[in-house]
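This is the structure, below, for whatever I ask next.
Note that one protein chain is taken out, while the other chains of the complex remain in position.
After this line comes subunit A, so read on.
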Amino acid sequence: TKYSAVTFIPKSLFEQFRRVANIYFLVVACLSYTPIAPFRGATAVGPLVLVLLVTMVKEAIEDWRRKQQDIEVNNRKTKVFQDGAFRHTKWTKLRVGDVVKVEKDEFFPADLVLLSSSYDDAICYVETMNLDGETNLKLKQSLDVTSRLQDDDSFRGFGAVIRCEDPNANLYSFVGNIEIEEQQQQYPLSPQQLLLRDSKLRNTEYVYGVVVFTGHDTKVMQNATSAPSKRSKIEKKMDGAIYVLMSILVLISVIGSVVFGLATKHDLVDGRMKRWYLRPDNPDNIYDPNNPAVSAALHFFTAMILYGYFIPISLYVSIELVKLLQALFINSDIHMYHEESDTPAHARTSNLNEELGQVYTILTDKTGTLTCNSMEFIKCSIAGTAYGRGITEVEKAMAKRNGSPVISDFELGVEDFHQSEGRSAIKGFNFRDERVMDGNWVHQQHSGVIEMFFRLLAICHTCIPEVDEVTGKISYEAESPDEAAFVVAAHELGFTFYQRTQAGVYLHELDPSSGEQVDRFYKVLHVLEFSSARRRMSVIVKDEEGKTFIFSKGADSIMYERLSNSESTYSEATQKHINDYADAGLRTLVLAYRQLEEIEYAKFERKFTAAKNSVSADRDELIDEAADLIERDLILLGATAVEDKLQKGVPDCIDKLAKAGIKIWVLTGDKMETAINIGYACSLLRQGMKQITITLDTPDIIALEKGGDKGAINKASKVSVVQQINEGKKLINASGNESFALIIDGKSLTYALKDDTKAAFLDLAIACGSVICCRSSPKQKALVTRLVKTGTGKVTLAIGDGANDVGMIQEADIGVGISGAEGMQAVMASDVSIAQFRFLERLLLVHGHWCYSRISSMVCYFLYKNITFGVTLFLYESLSTFSGQTLYNDWSMSLYNVLFTSLPVIAMGVFDQDVSARFCLKYPMLYQEGPQNLLFRWSRLLGWMLHGVGSAVIIFFLTIASLKHQAFRKDGEVIDLSILGATAYTCVVWAVNMQMAITVNYFTLIQHICIWSGIFLWYVLSLYLATTTKINQTNSLTIFLTKLTIPLFLLPCRYLFLIIYGAITPSFSTTFFMVFSEALGGAPAYWVVTLLVAVAALIPYFTLAVVKTWFFPDYHNKIQWLQHAAKHADPEEELGVVLRQFSVRSTGVGVSARRDAKLVRTNSKVIHADSSSQSQATVELT
């Protein structure tokens, strides 16, 4: 936790005073106990204490919640080996080197090295949901040497030394070794033996492990770096406005001090007193005619305190409160709740709400974000023959795009449906082909290859089967959904993988010769795991006949390099199929195998083991090298195609976002073809859009790569990329209104992101309607995000779902995590999490816009109300020779910000809606007010400030001119300071609250209560308090506070105050005693003046507002008109026209843009979709 009971107060206070404004108020509070203060100390301290208290309570609650979690975690118990037996011990007491026993469904208390488990082969299954959110089980296995330690007693006398790396954040690596005392031999440790804290033991009775990292050293804690704290642009600008106010404050303080100094000096000239009633002959420091400079200097501080009302003390805390409530509204929006996964939206950091309304660029991940990351095995190509009749979403979208009805799909679909009704519910499998299903593949021409293909699917993976004991159904735990899809496919095709042990995998196979199901065992010798760098995985197995095979699968570009040169009969056909599949938006993998010679395997084994056992830093490289040795000269089997399904509503959402003028960049690790197809499917690309492709897959570069001269490659690549960027720019400049799409691959991106080229790249990218970066690594994603963020200076939003998106999510101004299938890491790093991409539409267009418009109105209003108040003080000063006398009573002044004007503005910040949600979505263009910052531009801020000055001038001069020196009551009493002050104060409060009533767009009952009830109560309470009389003066403060707090909690009161306060003992309220009940209440002049001033102060704003909305309306004004019109007539017809006029924008992206583009090209007949027509449209620059 951040705080403990002892450190809470100092630490949280320190946090608070990191804000300049709070320091200012602290200094004011201190100074206000010195004689230079214009009012009593308590009145300056009170509001500050209140503001600090509110914030601290908020902090305390948040911290307390964290603490509860910590306590719960720390007090969990686990069994530790002590004095020859395992005893329950608290987690906090764990030390490195302890041997612990963890039982089924328990969390690991620390990072452990697995020694043994209840299984003979010392494997165990862990669930890492807390770490990465993946729900599948992972297999861990201990070293053989320790696997015998299977009962409690075996640990007596067991000793070993573990050497390992220092604590680090890398979850998927662990380097170390273990030396058993008896054997004096070192065994290498790998992540395979490491059990991470916060993961859970599953499907295993118990395990024994040694603690290697505890507490903050554990990998999960190392990973829990607090996300970089982000501040919104509005807040930064708000600080700017505060600085402006500060400078005004200093300026007028200087003016006041100078005038005061001069006036003081003239009071005593040559021993002659001028204002004798001030006793200039008997001066003190503050007023010293002999030494006016000192007095003026001291007065400067007085003035700084007095005009402190320019600085809205409660602004920060109000904004924080408002954002918190806004976040609650976001969390509870039922339209952003995803029924299937039971996930509502969750604003994790509330301080970025308004930033959601200003997004200029969205950078989105593809897999899991645009697509649902549920993979379906849909096609395959074996031995040069393509199987699978399923039609993908992308193909449909493409067909639709080309205008041809998909008749065959429809008919086939229906037929298929009937035929395969029985198993259509199988997740991850959408493969229909009678030629290979139901065992028919044995009759195919290359049945041997097909058999190998299916076997590979069933063996080459890291899935774990789970057999349901009752039904006998097998389900699979897989690291990625593709893998699961493969195993499921193998199962459906007759190669059922049903058991995995430490030694190998068990399969039910269809034996082609006998046609019967046989069980086979494959001994797994090695698994060469998948990594994003290798882009392939291999398994080396020994079958029952003793033959050793290597089975590999991987990306086509990688795998083709590794095929044996001799075997090429169907590699070309396969390559064509792969391209077709990619066109159809499918993920492809190439499958290949090879039978290994004993000698070759032995050689590899040695090298590989040596590499694995090394503890040096280049261990991973060594392993790669060894793997590289064996993964070559493979024999091609074929290719698989897995469909990555688009999420629901994605194209519509993208269309809306595009209409809202938001640029959408897709950053994906996928192949260019796949990315382009997804681009088509979700309307980011369309026919007739010129594609600028930047790639390094050009013959020259490839030729160079073969040469292997790295320097030359770099140079040539860079030249090529720069050239392509420049050509793209030229093309855009040359064309008129066409829209462009930029597609760039990861390799080119490396060069495009170099310091000297990135500006040009950014220029090009900005000029394009949509940008797709494919084959990009997580790092590149983050770099691109940073480039866009810093390059454009506009708000960027990154959305992603996986661990590979964490970089870009943290880098972007706002990170949105999809709380979907791939894991929790993105969500943990994000600022807002939603369940589906399509909710982004509502999040941005509705909540983002609302929060933006609310916060900006709120800040403007805050500036206005404080300036209004401050300027009246200043104006009054000018009539008292800047002596520092306040017009208002001191308590009423200090409560102005925290009590009398705070509630309506908070209500506005939380509830105001300039346009209803429905219309926000209907007119996405409205969103542009945010990115263009129309509602928080300097002119608007300054306008409000000026309005504040104007209001103050009107209020002040009307009040003093109306209530001059004449009697103000029938009984002849005249105005004194307290009465004038109370009247002016009433006028300010009226004017400021009436202004709120004009500003608010959306009057709910809550607003009514906040604004109007207060005005009513002010008068009611004045009378109530008149009855209170003498109270012991010493504890008048406490009495005052208790008196004030009771009504405070009951009612949002401002006016209560006048009366309560007026009636509290005279010693406390001093000049305010009974002012209202005795003097003001019965004076018609008071009421008449109030009415005049309140109305007069509002007329300028109102008139300007009318002129503005009538003749220079902002976009939201127009929509308000439409909304208004819609209520009265049935304007759908008319609205439709208006809608189009408003909405169509030339981003050239999205479904509507596509439709419009199609309307333009009426005469161009579009032919059936295939890859050739696409490449015609593509402008290949390479």
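Keep in mind that, in the parts below, a contact is a pair of C-beta atoms (placed from the backbone, for glycine too) under 8 Å apart; a residue touches a chain by one contact, two chains touch by 3 or more; residues count from 1.
Here, contacts and distances are computed from a predicted model.
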Protein name as given in UniProt for the chain not displayed, "ALA-interacting subunit", "Sorting nexin 1 isoform X2", "Calcineurin B homologous protein 3" or "Sesquipedalian": "ALA-interacting subunit"
Absent-chain contact - pick from A:Gly791, A:Gly884, A:Gly909 or A:Gly948: A:Gly884
Hidden partner chain, touching residue among A:Leu26, A:Val244 or A:Met273: A:Met273
Absent-chain contact - pick from A:Gly84, A:Gly97, A:Gly793 or A:Pro1084: A:Pro1084
